[in-house]
Every structure is written in structure tokens, then in C-alpha cells.
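For this view, one protein chain was removed and the others were kept in their places.
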Amino acid sequence: MKKNQLIAAAAAAVLGISLLSTGTVFADEAFRTLDEIKESGTINIGVFSDKSPFGYVDENGEYQGYDVYLAERLGEDLGVEINYVSTEAASRIEYLQTGKVDIILANFTVTEERAEEVDFALPYMNVALGVVSPDDAVVESLDDIGEDDQVIVISGTTAETYLVKNYPDIKLQKYDAYAEAKTALENGNAAAWANDNTEVIAFAIENEGFTVGIPSLGSADTIAPAVTKGNETLLDWLNEEIVALGEEQFFHADYEATLLDTYGADYEDTLVVEGGAVGTVETEAE
Amino acid sequence: MQSLGLDVLFKGSNFIRLLEGLWVAVRISLISVVLSIVLGIPAGMLMTSRSRVIRALFRVYLEIVRIMPQMVLLFIVYFGTTRVFGWDLSAEASAIIVFVFWGCAEMGDLVRGALISIPRIQYESAAALGMNQLVSFRYVILPQTVRRLIPLSINLITRMIKTTSLVMMIGIVEVLKVGQQIIEANRKASPNAAFGVFATVFLLYFLICWPISTLASWLEKRWA
Partner (left out) sequence: MEKEVILQYLPLYREALLLTLRIGWQGVLLALVFGVACTWIRQLKIPVLKSLVTVYIELFRNTPLLVQLFFLYFALPKAGIRMTPELCGSLGLGLLGGAYMAETFRSGLESIAPIQEESALSLGMTSMQALRYVILPQAATYSISGIVANVIFLLKETSVFSVISLMDLMFTAKDLIGMYAKTLECLTLLVVFYLIMLLPVSVFGSWLERRMRRAEFGA
């Protein structure tokens, strides 16, 4: 009997492993082309549902925020319905690679590593990293972090990768979702929270008792829509769309509709990227 | 009220949304249980097969279900199958597949247990009365088995409802995820919403599962 069971278990292991390792043969068509999306009448867009004010759900169950404002416009211009897919930071690449969403509009920072896995369109926002901490023990430099202190990060974000790479000694307290990370910080479970500076600034403004001690960390990056690698028709359309939207100052309007309440007017020019053109560099789309 | 963060529940359609989220969980479990019963009965009959190969295969199957957390299976089915086979399964379909994979094993094992616990003489008597295998199964064995299976399958429903809480991890917006969204949308106005919302979700699960599991154990005692 015992032997039988061992054999069974070993077979189970072999079966499981071989099932997984036969991988990488997956279809090239892991995505839907622009025409296929239009034909189906619905586009699947992955957004955050707990990262206000960029992507969240209001008390009536409607998706809202800076990313969602853009998503709504994309849907309108494509002439299709939008099916929002609520995503966590760590599953964004996975959603694209398995074709479960057509576009990720979940505050997705462009990085070299990610660009190997997915295709980024032109950017629509600037971002760097930032660190927020409680007023009574503001963290102004990462060297202040004590040996027993923990820093909250969200799994799968650029803040996580940055800290793992550059500050391997800092103890990280990782969460899957924004809602969890923020509640944990509020509850005093860690010394600080490192994330996109946009997000930590918003958090400090909206929650009394917290200060952004490190407003800018790491390199200056951008946030852009992403599609499955190789989905050129959709990527091209997105790029043209973003350039076209720039002409009507769409992203400034987006800022004013969704972010003004949180940040005030001060951050408008530093945050918004119009027409895919970062800083003073003219559009690189041509 | 304010200090416990219960007020957010009555804002907008928040409470209705929580209930809708709960319904998502219940719907997934009900579909899964029905499919598990339909597939579990033949599976259980196969488990009593004389063929060594078939029994060995089912052993492997049962052992996988016994050892692998449903969470792992959900990830493999939802993300893994797309990569390996190119299937594009929706999150809900993946959840149902995993739950049926699990439920079918449990039902099958129960059916097997029920079948072998019925004394041999009953099969022989049925045969002596001129019933063929199918007829005797239908009129003699099945009625006795079903009595044992009903309470256990009702019990399986509650366990599945509880396990549906995991599907938030593959992007299904069910009651717990709705709860998080409510907390997030009201962080500024009601900083203590986490208490009210999570306590409510806790109670909602209890109010759904408790009557069902009480019914199951009552039936089990009555029909034992």
C-alpha cells in the first residue's frame, strides 16, 4: 500500500512537471489584433480597482481615475464597449502575455525589463519613486531605515524591483494589492511605504499624519499603455491616438478631471505627458 | 458608527455591491457542485474498477487534489493553461474548472466509499432476483448511496463558497474585492472603513455558510 502511494505521488509529480515544462509552445496569437477587437465590439482593458486617484471604483461601482479617463476615451474612439478587468500589480505582464486583456492601463511604468515582455505605447504620465512615512518618524533617506524596520512595497511594482536591486538589506513587507498596502501603513505595520511618487504624494495629501520624506527616488520614468508583445496593429493605433489626443490637450483635461482634487494645480505640468512627448523633446512618433 | 467605519456601507450602492459580490461567490460554487456531482458519480464507480491502471490513475488524481492548494491550481489553470495550450479561459471558467477538479475527486471518493460499504450480499441478492448490473445499481445501490451523499454534497457547497474567496486573486471581483474597493474609495472620509467592511464580509460569509452546513449536519444525523 505504502509503495503504491509513493508511486502514485511520484507519478503525480512527474505529470505536474511535464505538464508545465511542455510550455513555451503557446500560440503566437496570444493577442487580438485591432480589427478583431473592433469586430468583437468589446475591448478588455486591465486597470487597477484600488489605486485612487489613478484607477479605482467609486461608491456606485463605476471605474474612475486618470487611467480610466483615458480608457473611456480609447473605447469611444474605437467604437467598442469596454470590459474592465481588475488587476494587481504583479499580474499585469501575465494578463497581457496570456491575452486576457488587450491593453494594460494600470499605471504601468516603462522599464527595460518589462519592455522585453510586453510592448509599451507612447507615455502619458511622468513618474519616479517616492517614500511616504508617518509624521512622527519621517524617513528622509533610505539610509535612515533601521535594521528592524520594514518598508512596504507592492509586489510587482518598480519600487520593489528598485529596492531589491539597490538596497538588498532593507527588509521589505510585500503586499499584492494597493488597498492592503495602504491599510497596513495606516495601521502602523511598517516604517514607510515605497511606491510611485505620484501615489505616495496622493496618499500623504489624503491621509493626515503622513509625510512624503523622499519625493523622488531612482530614475525619472514614464507611464504608458502596454499591449501584448507583437500586437503591432493595436500598438500603432494607440501611438497615433496618443499623438492625436495631444493636439487637443487631452491629458491636461484628464488631469483636471481626475487628479486636480488630489494634487492641486502645482503638479499638472510635472505629471502630465502630452502627445507622448516627454519633457521638451518633440514627439518621437514620426 | 463613524468610528467603526460602518457608515460607508450605506453610501451609494455599496451594500448592494457587496451582496452582488457574494452572489458571484455563491454562483461559482453552485455550478461547481452540480458539475462535481454529475462527474463524481461515474468517477466513483470507476474508482471501484478492477483495472489496476484505472485505480492507479485515480490514486494520482486524488493525491494531487489532496496535496495541491486550490490557490496553486487556480494559478496554473488561469495563467498556466494559456501558456501551455493557448486556451483563453476567463477567470470564472478557470475557477469552475478548479473547483470541479477538486469536487469531482471528493464526490468520487465518497461514492467509492459508499459503494464498497454496501455489503456484497446485496449485489448477489439483486443478481439472484434477475436484475442486471445496471438495474441493480439503479434500484438497490444508488438509493442507499444517495442518502449518504446528499449531506456530504451540501457540506461541499459551503466549503466551495468559502474557497471562492481565493478567486479575488485571479481578478474576479467578488465580495472581498468589492470590500477592498469600498475601503479604498472612502479612505479619506472614513479611515476606519476597514473594520466595518471586513467585519461585514465576515458576517456575510457566515450567514450564507452556517445555515447550509447546519442543514448538512442535521441531514447527516437523521439519515445516518
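The first chain written gets the first letter, and so on, giving A and B; residue counts start at 1 in each chain.
Everything that follows uses one rule, which is that contacts are C-beta pairs under 8 Å (C-beta built on N, C-alpha and C of every residue); 3 or more make two chains touch, one makes a residue touch a chain.
Owing to the predicted nature of the structure, the values given are computational and were not obtained by experimental measurement.
The omitted chain makes contact with just one of the residues A:Asp102, A:Glu180, A:Asp196 or A:Glu241: A:Glu180.
Note that of B:Ile16, B:Leu30 or B:Ala199, the residue touching the chain absent from this view is B:Ala199. When the missing chain is restored to the complex, the residue among A:Asn83, A:Thr161 or A:Thr233 that touches it is A:Thr161.
Residue positions on subunit A in contact with the hidden chain: 1-2, 5-6, 9, 12-13, 16-17, 20-21, 23-24, 89-94, 97, 113, 117, 152, 155-156, 160-161, 164, 173-177, 180, 183-184, 187-189, in rising order. In the full complex, subunit B touches the hidden chain at residues 4-5, 63, 66-72, 75-76, 79-80, 83, 158, 162-166, 168-169, 176, 179, 192, 194-195, 197-199, 201-202, 205-206, 209-210, 213.
Convention: only the chains that are shown with their structure count from here on.
If each chain is reduced to the centroid of its CA atoms, subunit A and subunit B end up 33 Å from each other. For subunit A in complex with subunit B, the residues that touch the partner chain are 4-5, 7-9, 11-12, 15-16, 19-20, 22-27, 29-30, 49-52, 56-61, 85-88, 91, 94-95, 97-100, 176-180, 182-183, 186, 206-207.
Residues 8, 11-14, 17, 56, 59-60, 63-64, 67, 76, 79-80, 82-86, 88, 91, 169-171, 173, 177, 180-188, 191, 194 of subunit B are the ones touching subunit A in the complex.
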